[in-house]
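Accompanying notes for the structure given below.
One chain of protein is taken out of this complex; the other chains stay put.
To keep things simple, chains are lettered A and B as they appear, and every chain counts its residues starting from 1.
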Amino acid sequence: MSAHDVDVDKHVRTYIIVFVSLLALTLVTVAISYLEMTTGPAVALALLVATVKASLVACFFMHLISERKLIYLVLGFTVLFFLFVLLGPLATEANQVGV
Amino acid sequence: MTDHAAHHPAEEHHHPEPGFLRKYWFSVDHKVIGIQYGITSLLFLFFGFSLMMLMRWQLAYPGEPLPLIGNLLGASRMPGGVMLPEFYNQLGAMHGTIMVFLGVVPLAVGAFGNYVVPLQIGAPDMAFPRLNMASYHVYFWGAVIFVASFFAPGGAAQSGWTSYSPLADIAPTGQTMWLIGMIFLITSSLLGSINFITTIIQLRAPGLTFMRLPFFVWAQFVTAFLLLLAFPPLEAASVMQLMDRVAGTSFFLPSGLVVSGQVLEVSGGGSPLLWQHLFWFLAHPEVYVLILPALGIIAEVVANNTRKPLWGYKALVWSVLGIGFLSFVVWAHHMFMTGMGTVMNAFFQTTTMIISIPSVVILSALILSLWGASIRFTTPMLFALAFLPMFGIGGLTGLPLGLSSADIHLHDTYYVIGHFHYVVAPGTLFALFAGIYYWYPKATGRHLSDTLGKLHFWPSLLFMNGIFFPMFFQGLAGVSRRLWDGGESYRHAQDVLWMNDVMSWSAWGLGLSQIPFIVNFFLSMKRGRQVTENPWQATTLEWAAPSPPPHGNFPVPPVVYRSPYEYSVPGMERDFLPQFEAGPSDPEAERAAIPQPVPAE
Partner (left out) sequence: MSVTAIPYTVEPRPDTGLNNVKLGIWLFLASEVMLFGALFASYILLRVGADAGTWPRGDSILNVPLATLNTAVLITSSVTMVMAWASCMRRDFGKFRLYQGLTVLAGFVFLGIKYVEYTSKFHHDLFPSTSTFLAIYFTLTGLHALHVIGGMAYNAYLWGPGARMWKSDLEQFTNRVEASGLFWHFVDLVWIFLFPILYLL
């Protein structure tokens, strides 16, 4: 376990950097909402920033960047199924004939 | 490798003997919990079936008073003994809900899964025993809520087990209780699935690689993933429908909805189809939850009673994984009539046709396993053999339903009811009976009577077909589901109305046929032929444990040396070689069996 202590110090430095980045990105999120944009690009940009923030939390706070393959496998399928539940109804909505 | 046994298992041998409550109600032992699930679910299967037997009176003799029982149910349900349509709808919705969520799944997964899986992988218990106990209790109290809903003003849920909005949004109080009950049930399932997946991955005995797992464990593994990932959208939908009913939201209420001549005072802007998408996103994988454990049980019983390895183990494994994955992309075949365009209809029709392939592979492998076999016609094997053609009929009748053009005629008719009941009733339920007859000796140390078993089996098989086969004809004739009078008031149904009588009498016959089973179940606990560890001369790990197994299951932790179905090995005198027995050619097996670290990338 003592080998971990060295790792922990490195981790802590990373945590502080991520913390500051997250706060900065939060301000960015709010700032870009003031820009004049149509809904499409606005949504895309907002989601992009949110994804970057979420990735920082997931990779570094949740240690996902150094996690095991099995966890990646589980999460991979989860993301895929989430896309199904999102895109399936949207696609049927787009292809709707009757009410 | 030391293990910190610092957490306190409830049953360490130097603690004083726990009291009744701690031992039987608040147990953390997977076997006790499995039996809790088993007893509770069997009671609910009988209760749910009784609701149907009541409905079948109304279907065979619409508008006629039911002798004796009819008068007991009160004026709000059966005034003068005659069933009200509202009560018929309650019976229908609750029959479906109870059979699926309080009966079959808790029995197939909660009971069989909990009891057998840790034993079959050589583990002392599930990975999270206290979570396991919590799962059962959440199920139990959810079940209480469902039963209580019958006594709510306006009665129980009555909008089908599918609870479609907007009808379910405006239905009486019982629907709110249904939604709360479902949230309990879903939570119970989620907790259970986390336990199953972790247990199967982490607690396999040394030497038990994934490709040496009994097919039953593979089936439970995939089932657990279905429960884990498909249920949450229904939980989300249930919360939203609850909000619609209790907080006046309009998630599923479109604008301008008129109820009883008046425009509904809500914000509108919601989508009834959203409910359907979220519901079926769960409910389609749910039907695979209903069948996969059953296929697992059949595989075990067939291998054991043919004295041969299963045909196509690898094909079985890949097929069950394929079914699990594909089940997430077929759901809108339940929605072919909702106005989807041809593109989406074609998409879901295609995925539905594709998913039939692995299903057929599994059924074929099980049937091919019979070729050249020395079949032992034990009671579990009788149920397993009957399962095969029954599941075949169920599966085949699913095909026209999966084709969107044929579905135009068949949607929401009795054809659908016939299809899914074939799969679940003489399908899954028969498999579950096979499992009970097969594993009862392990759990109790005694055999169930073979004679009573046959008395249970043959009439059940006959009456199952008597109930469900006519449904295909009624459906083809155009008789709709959920008709309180069984089609009596429709001209197009007149020629097939006589089948209602056949079906109802078969239903009551099926009810009576369960009596030998119930008698057998209780009598054999005290009077059954006693057994030791391996009465069926089987090969999987559960048969290494005593019957019944003690806390911790295995006096000596087992090691696995080979694949799960080594029956009739050439050159051997005995016709089976268990996974857990070291053979003469296994000198290195023990050392090689310990899980090795995966090399770093």
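Methods note: a contact is a pair of C-beta atoms (placed from the backbone, for glycine too) under 8 Å apart; a residue touches a chain by one contact, two chains touch by 3 or more.
Remember, it's a predicted structure, so these values are computed and weren't measured experimentally.
Of B:Met182, B:Val222 or B:Leu278, it is B:Leu278 that touches the chain left out of the display.
Residue B:Ile197 is the one among B:Ala93, B:Ala143, B:Ala156 or B:Ile197 that touches the chain missing from this view. Checked against the full complex, the candidates B:Gly270, B:Pro293 or B:Gly475 give a single residue touching the omitted chain, namely B:Gly270.
Only one of B:Gly34, B:Pro232, B:Gly324 or B:Pro459 touches the chain withheld from this view, namely B:Pro232. Mapped onto subunit B, contacts with the missing chain fall at residues 1-7, 9, 11-13, 123-125, 127-129, 131, 190, 193-195, 197-198, 201-203, 228-233, 235-237, 239-240, 243, 247-251, 255, 266-271, 274, 277-278, 281, 551-552, 554-555, 557, 594-598. Subunit A residues in contact with the hidden partner, per the touch definition given at the top, are 1, 4-5, 8, 11-12, 15-16, 18-19, 22-23, 26-27, 29-30, 33, 39, 42-43, 46-47, 49-50, 53-54, 57-58, 61-62, 68, 70-71, 74-75, 78-79, 81-82, 85-86, 89-90, 93.
Simple rule for what comes next: only the chains that are shown with their structure count from here on.
Touching subunit B in their complex are the following residues of subunit A: 69-70, 77-78, 81, 84-85, 88-89, 91-93, 95-99. Residues 201, 225, 229-230, 233, 273-274, 277-278, 281, 325, 328-329, 331-332, 335, 338-344, 347, 598 of subunit B are the ones that touch subunit A when the two sit in their complex.
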